[in-house]
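Next up is a structure, given as structure tokens.
One protein chain omitted, others in place.
Moving on, here comes chain A:
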Amino acid sequence: MTDTPKHPRGVLAGFGRMWAIALNTFREAVRNKVLAILVMFAVALMAFSLVLGQLSLHEEIRIIKDLGLAGISIFGVVIALFLGVNLLSKELDRKTVYAIVPKPLHRHEFLLGKYLGLVVTMVALVVLMSAVLAGFLLMQGGRHGVLMVRAEILILLELLLLMAVAMLFSSFSSPWLSAMFAGSLWVIGRNTAELEAFATGKLEGSAGGTVLGVVLELLPDFRMFFVSGANFDETVVSVHESFVSWAYVGSASAYAAAYGGMCLLIAVLLFQRRDFT
């Protein structure tokens, strides 16, 4: 080949390389049958909420909303753990990484490109599941509305953060262990309120209480992302207008970006020094 192609340089070229990895990761992920099955389960749960809605009096719409959001969240968490944990370990297991790392790209571009691919995948899945939920709501004469969109964005943020945590764990331990660690963190992170109450209540003043308090500060606070089914002013609402504002979504995004960014940074540092044997 006589013509020498021009090579773009700088940040733009770096992004081009990450995008190449991301696109490939997205294709790999969405063609995996496991993912399709999990999404089908989420949709089945929403369909089931239609039946439950019929049984309740005048609460059909609320039940569809609650169960729909819960379905997106629960199956999203399973998908996030599955994808996040597999992201690196599969590359290492299958040795696909051996062909990529020697290519003209930096190791961190590879890792961030992989994560970017999962972000694209997760956005697509949440949009898909939300569209199905909106469809069910319309069928029952309800409205999806901007509040539901905010709730779904919050769920998406939670899933992106969880994937970053899962990826961090999998960069130094086995997939199963990583899934267990990240899964437990999610359970704990969803229940920080109870644990905080425990730390400041029963354990008040004790060394254990202080330690628990500090640990809780360090753990990801997943609770802030799930806003459905709360009890406000004596009435149960799916997503409460006064509470879930755009400002709230904005601050939750900032939190997810900061925490997730830290996880990615640590994962990059670990990945940088790693031997691919």
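What we mean here is this: a contact is a pair of C-beta atoms (placed from the backbone, for glycine too) under 8 Å apart; a residue touches a chain by one contact, two chains touch by 3 or more; residues count from 1.
Basically, contacts and distances are computed from a predicted model.
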item: Identity of the absent chain, which is to be given by its UniProt protein name, from "ABC transporter, ATP-binding protein", "Protein nirF", "Alpha-D-ribose 1-methylphosphonate 5-phosphate C-P lyase" or "Polar amino acid transport system permease protein"; value: "ABC transporter, ATP-binding protein"
item: Contact with the hidden chain (one of A:Leu45, A:Ile61, A:Val78 or A:Val101); value: A:Val101
item: Option touching the unshown chain, where A:Ile21, A:Ala199 or A:Val227 are the choices; value: A:Ile21
item: Missing-chain contacts mapped onto chain A; value: 1, 5-8, 13, 16-17, 19-21, 23-24, 27-28, 31-32, 94-96, 98-106, 273, 275-277
